[in-house]
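Remarks on the structure that follows.
All protein chains but one are shown at their positions in the complex.
What follows is chain A.
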Amino acid sequence: MQFTFQCKKKRCNFRNSNATPFPICEQGERYHGVLTGLSVEISDSTQSQSLHDNGCYGKGSKSRGGPASGDEDETLLLGLEESCFLAYYLKVLEIKNQSGTSVDWEGFLKVAQDLNDRFLENLACYLYLKSKNWVIKSGIKFGGDFLIYKQSPRNFHASFLVIVQTHSDLDYYQPKNLKGVQRVAETSDKDVLLLTVDCRTVLTVGQPKEDSSHIATPEALKEISVTETIVRRFNYSSFVQSKQ
């Protein structure tokens, strides 16, 4: 039985043929963002528009999706994972803190891990999915970590609700607890994708979080591996009736 999943198309004729999955910057130019402590803010409106058009990064501070309100003071808010990806993997974004000095990988990691102690796991999953050409958005409205879209959220509905699992919370995801998430996802035609992150080689248990010397570079994440599990509910009584 080969596994297939839905990519439901949205009813809209919006097409942007020039869209690329990555923001392209002209020679030497980089996007500028300010790390506010919760997210990275892009205040320049042309920059934020281009970031959102090419790969659907970020969310407008006054709109549901990309910056669309037309207000002068609307900014683009980038999540921690995506700003980290743009800054240290694609190297198209320069992150500064509020006092104006630029933030390097280690400094960013420290801030992000203070905010979310599972940041490294989330980042690993973000990279894993991004390398497969998914558009990744926050999954908080469906009770998960990420929502992943084909092409763009403007053209397609999300195909998966992604839940990032670490080895410490494996016990939590028993069938009983998964069912709730699964039903929420099912009502909106999504599947639940569990990504179990194995980063024991990077983060050994005893090591304090502050000590980040073992992940000194963005490339250190290659030690991490993930396992995929897709959970679906099977209605046994309607199946047998449909076969009779």
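What we mean here is this: contacts are C-beta pairs under 8 Å (C-beta built on N, C-alpha and C of every residue); 3 or more make two chains touch, one makes a residue touch a chain; residues count from 1.
What we mean here is this: contacts and distances are computed from a predicted model.
Asks: Looking at what's absent rather than what's present, what does UniProt name the missing chain, "GL25009", "Protein preY, mitochondrial", "E3 UFM1-protein ligase 1 homolog" or "NEDD8-activating enzyme E1 catalytic subunit"?
Replies: Matching the unshown chain against "GL25009", "Protein preY, mitochondrial", "E3 UFM1-protein ligase 1 homolog" or "NEDD8-activating enzyme E1 catalytic subunit" yields "GL25009".
Asks: Write the list of chain A residues that the hidden chain touches.
Replies: 1-3, 5, 7, 19-22, 85, 89-90, 124-125, 127-134, 148, 150-151, 159-160, 170-171, 173-176, 178, 193-194, 196, 198, 219, 221-222, 224-231, 234, 236-237, 240-241, 243-244
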